[in-house]
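The complex appears here minus one protein chain, its other protein chains still in place.
Let's look at chain A:
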Amino acid sequence: MTTEAISSGFSTGPTATTGPRGPKPKTVTIGRIGVYAFLILSAVFFLLPLWVMIVTSLKTMPEIREGHLFNWPALLTFDPWLKAWDTACTGRDCNGLKPGFWNSVKITALSVPVSIVIAMINGYALSFWKYKGSELLFGILIFGAFVPFQVVIYPLIIGLSKIGLFATLPGIVVVHTIFGMPILTLLYRNFFASLPIELFKAGRVDGAGFWGIFFRIMLPMSVPITIVAIILQVTGIWNDFLFGTVFAGRENMPMTVQLNNIVTTTTGIREYNVNMAATILTAAVPLVVYFISGKWFVRGIAAGAVKG
């Protein structure tokens, strides 16, 4: 080695040009193959029930009795779907799921906007217009999320029937709004709390009041979190069974209750294909909501968590 190399402190030997350089090459290890195999197996395992439901709903009853649970139907039929929708019997009525579907649409279409609008205003007021006791109120509201629904059902029945709303459409909307309030208010309060307080102050200096700041500044900014709220509420209210049974009344039975009645009605043989078709139909709405809004859902949660 020359004296220059020693004094400069750097080695100019062959390792400098032949050593590792650029991106590290990716290697397929046994461990990685194992991870993928496990993931694929789990996916298959969790998708199997759905597969069974779909193929069963497309089979005729004689074929189902043969017991080949996973087979593709030999004789493809859509009759069970039509029956589930149109003519399946729930007790004495034989109208299928159809009326329940429209009842669920009515309940969801009313409850979702009402609950979200109230929660939005709640969250906004609790983040920006704090008053004496507002934190306490928020605490009580959040406590509501931990109260088991079953505990308050009886008092609610008495209360609603006293004001004539028991077993009516407005009644069930009120119930969904009440029970959606804690989680939705939390969602909106935390979202608004994550916005810079200066934005609110700037609005006040510019002369906007409570509603001015709400509608012109905060509302346009809360689109992502509102999409999250809509998804939460649509799936929650659509899938609800308990409140529907208790509060909706015979006229407004939602789809889930009707599905239950179809499945548990035991006159004659149990029509597995019709039951499967009815279940898929009922579950279709939240599934569709997830599929078309999945991207928005993730984006909304991320936006709410990080900045706004």
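Quick note on the criterion: a residue touches a chain if its C-beta (ideal position, glycine included) is under 8 Å from a C-beta of that chain, and two chains touch if they have at least 3 such contacts; residues count from 1.
Heads up, the rule we're going with is that contacts and distances are computed from a predicted model.
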item	value
Protein name as given in UniProt for the chain not displayed, "ABC transporter ATP-binding protein", "ATP phosphoribosyltransferase", "Sulfate adenylyltransferase subunit 2" or "Metalloprotease TldD"	"ABC transporter ATP-binding protein"
Identified contact with the non-displayed chain, of A:Met61, A:Cys89 or A:Ile217	A:Ile217
Contacting the left-out chain in the complete assembly, out of A:Arg32, A:Arg65 or A:Lys201	A:Lys201
Missing-partner contacts on chain A, residue numbers	196, 198-199, 201-208, 212, 216-217, 220-221
